[in-house]
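Of the protein chains in this complex, one is absent; all others appear in place.
Naming follows writing order (A, B and C), and every chain is counted from residue 1.
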Amino acid sequence: MKTLQEGKNPLFMDPDPDQAREFFQKKQRAMTDKRMTEKEAVEKFIPDGCYLAIGGFGANRIPTAILHEILRARRKNLGFLGHTSTHDFQLLCAGHCLKKIDIAYIIGLEARGLSPNARRVMESGEIEVCEWTNYALCVRLRAAAEGVSFGIARNMLGTDTLKMSGAKVIECPFTGKKFVALPAIWPDVAAIHVHEADIYGNCHIRGISVADLELARAAKRVIITAERLVDSYAIRINPTRTVIPFYLVDAVVEVPFGSYPGNMAYEYFSDEAHLSQWLTTEKDPAEFQLFLNKYIYDVSSFEEYLELCGGIKKLKELRRLEALVDR
Amino acid sequence: MKTLQEGKNPLFMDPDPDQAREFFQKKQRAMTDKRMTEKEAVEKFIPDGCYLAIGGFGANRIPTAILHEILRARRKNLGFLGHTSTHDFQLLCAGHCLKKIDIAYIIGLEARGLSPNARRVMESGEIEVCEWTNYALCVRLRAAAEGVSFGIARNMLGTDTLKMSGAKVIECPFTGKKFVALPAIWPDVAAIHVHEADIYGNCHIRGISVADLELARAAKRVIITAERLVDSYAIRINPTRTVIPFYLVDAVVEVPFGSYPGNMAYEYFSDEAHLSQWLTTEKDPAEFQLFLNKYIYDVSSFEEYLELCGGIKKLKELRRLEALVDR
Amino acid sequence: MEPGYNKIEMMICTAARFLEDGKTVAVGTGAPCAAAMLAQKVNAPNLVIIFEAGGLAPLLPQMPISVGDSRTFFRGIMAAGMNEMMTTCCRGLVDYAFLGGAQIDKFGNINSTVIGDYHKPKVRFPGSGGANDFASFCWQTLVITVQNKTRFVEKVDFITSPGYLTGPGEREKAGLPAGSGPYKIITNLAVMGFDPETREMMIESIHQGVELIDVLENSSFKPIIPEKTSITPPPSERELQILRREVDPNRYIIGRQ
Partner (left out) sequence: MEPGYNKIEMMICTAARFLEDGKTVAVGTGAPCAAAMLAQKVNAPNLVIIFEAGGLAPLLPQMPISVGDSRTFFRGIMAAGMNEMMTTCCRGLVDYAFLGGAQIDKFGNINSTVIGDYHKPKVRFPGSGGANDFASFCWQTLVITVQNKTRFVEKVDFITSPGYLTGPGEREKAGLPAGSGPYKIITNLAVMGFDPETREMMIESIHQGVELIDVLENSSFKPIIPEKTSITPPPSERELQILRREVDPNRYIIGRQ
């Protein structure tokens, strides 16, 4: 197939669907109890050098407990896929965990401003980057979920974003029109936070799913953190609601308030004061190190982190904000 | 782009996304009351010669009222997309409405047996056929829903199904592997039966969605028939449930028991006795004509058809069957 | 002496045994579905059943009439859509495809489209439905079919769904996913596998009360006959009881003759 133009940056992962099929052929399909702690999940499924993707949208419905655990376990040289990655990216930069990244949006925390530390890390050159757009990454995951080696779209055309990507421009065999071919990507592991899961990994999500349904299908291993575990009758009574079925999932970790300090739709709003503290403290590297020690490295569990940040009183306040009861 | 092999059959619809974009640019986006009768919907949106697609799965969640109305309006020369099309196809063959069809499964009614009349029609040569598979048609609709001119898959390869399709075999620009390129299809109009809709066309479906989410997005016009209309607060209170948003929809028709004699999940089971009567009566063309007159042509509304078939008593029985309360 | 079961019961019980516990299977309605239900109740409680229209792992209260009816997701794990189920197959997560068919040839190619010339068919059948997709994407294809000379043919009139096409390596050459293909053909007379070298159909076992000559006379091609053919173990009392009482109490499938 003739390639009309191609991005200059390398692909970090093999887009061959047969390597993925070979893996999935051996993946367990039986419904077994997959509960474990976040520590066990990171030990088992996120080794140094593996390629990771994080669900949610930066500071919304993110698996914070897994991210903290990755830092505590001092994981290094990770690959990373980030469409709009904000607090998740900030955390991984804080731990200097990353080596090569496929990204669309980094450094920023949207309306909150930019992360000084993530910017330092990015400008230091310690991380290899391949440029994409949010939809381009969505198409790459979707193609993997479809078991094919590429998907097509009409974005990035004519721009430097395309030049600094790993995409190729091809011609449609039916219309002769140009399309960007986006290579499928099967991350080694994905961590996704959901509202409810049963012990087998069947999941419910309320509100937007971002690109997590594609991600759960593309990733070779899936770690689920859930606000709460539910009986599997809660799954079977309304199978229309299941968005991630058990056979995709390798680990189920119950983590109430697991997206904190991020927003969890219908549960709690983001802790803007705490996120703002991150951005402020990052300005001074020495102070930031103490901050990281206090909130992550010297902390033994996610529950302890929640307590440090204000415990139940704070969480009640964030619930009220989410539900807008105090307007 | 080099084509390695191609199907012999013609494409009935233009796979150019820009012709579709031009149409969609002008399509109304405002939330307006779209209620009308099935007669008005067919008059307005299903002219002779247009290309039609039907939602559901043959005799499950089908818009029977629209199909009957198409017969009564004596529509001719329609195009048709049928993945597993069973009772819907049987109806359109009974009315000799079809001219050219993209199909994966026709004539049969699954475990119930084959339709003698649909087989006669198909063997008469009056309909031009292009061969596909269920997933191939799903990919074609999905590609249209994505606003691109083709999608890829690894089915049909090596078979006569491919030879008698309109697909092309291409090579992946990343892996060099072969894929089937399936041309996008934007049907002129789709009719889809759902559980609930508001007057603007926001829809809920319970249970499997088959390929209807892709279809609602691919079709230029969408006619919704709904078991019941709901207040739009019922939509906004849980936006996660919305599967078809209002701006895709052109007509909303309230039709309780609208999938009868087909199955409607969580509502009523299929009327196997009535469907069996169809298959039996079709054996004798003269008798079949009387049957059609009685149940469709001489009937003024879908309600009248329901009454003819046993009315509330029958519908109660089908509800009980669906809920399995009499086991 | 007549055996205490009919040929449909024999086929279903035999087929069920090939479905391993903890595996995934995509099924069509009728006999394949009955076999999967039976397997769940006898030898494979954790068998995950997938339906092409979107139903996943239901607690099947009865055999579905349609692969898209509400039974296919009754108390199921997921009620999704065709894209979800088919792409699950595409990714290599589905072990078995379980199909029927009007004609089959020695390479396991299946015809469910036309008998005679495509443009002027003697008989028009439904076409692929999802069969071609399943036979392309799932790792191993099983077929349940009654065997006779018009069904077991040297060359099918139309390859609807791919077997090994024209021989070894041809699936991969055509672009189909590596390592997939026909696995077992379960007929009323025998169980056939495929020779790993030639990819031709090979007798694996002959049903009790059936002779080799019956198998050969009911096929237009000559399947490979191994040095020693075994006898298919007949259905057990337990299998028959569960099939008759729980799987198909109304004899929709097992009552067909």
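One rule holds for everything that comes next: a residue touches a chain if its C-beta (ideal position, glycine included) is under 8 Å from a C-beta of that chain, and two chains touch if they have at least 3 such contacts.
On a predicted model such as this, the values are computed, not experimentally measured, just so you know.
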item: Touching partners, among the displayed chains, of the absent chain; value: A, B
item: Candidates A:Thr64, A:Thr86 or A:Thr281 - the one touching the absent chain; value: A:Thr86
item: Candidate in contact with the missing chain, chosen from B:Gly49, B:Gly125, B:Gly176 or B:Pro239; value: B:Pro239
item: Touch list for chain B against the chain that is not drawn; value: 17-18, 20-25, 27-31, 144-148, 202, 217, 235-237, 239-240, 242, 245-247
item: Hidden partner chain, residues of chain A it touches; value: 56-60, 83-84, 86, 103-108, 110-112, 114, 119, 122-123, 125, 131-136, 138, 142, 153-161, 164, 169, 177-180, 206-214, 263-266, 269-270, 272, 322, 324, 327
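The criterion applied here is as follows: only the chains that are shown with their structure count from here on.
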item: Joint neighbours of chain C and chain B, given as chain labels; value: A
item: Identifier of the chain whose CA centre is least distant from the whole-structure CA centre; value: B
item: Dominant interface by contact count, named by its two chains; value: B-C
item: Rounded Å distance, chain B centre to chain C centre (Cα mean); value: 28
item: Whole-Å gap separating chain A and chain B, where each centre is the average of the chain's CA atoms; value: 37
item: Separation of chain A from chain C, taking each centre as the mean of its C-alpha atoms, in whole Å; value: 40
item: Multi-chain contact residues (two or more partners), chain C; value: 73, 79-80, 90, 137, 177
item: Chain A residues counted as touching two or more neighbouring chains; value: 17-18, 146-148, 239-240
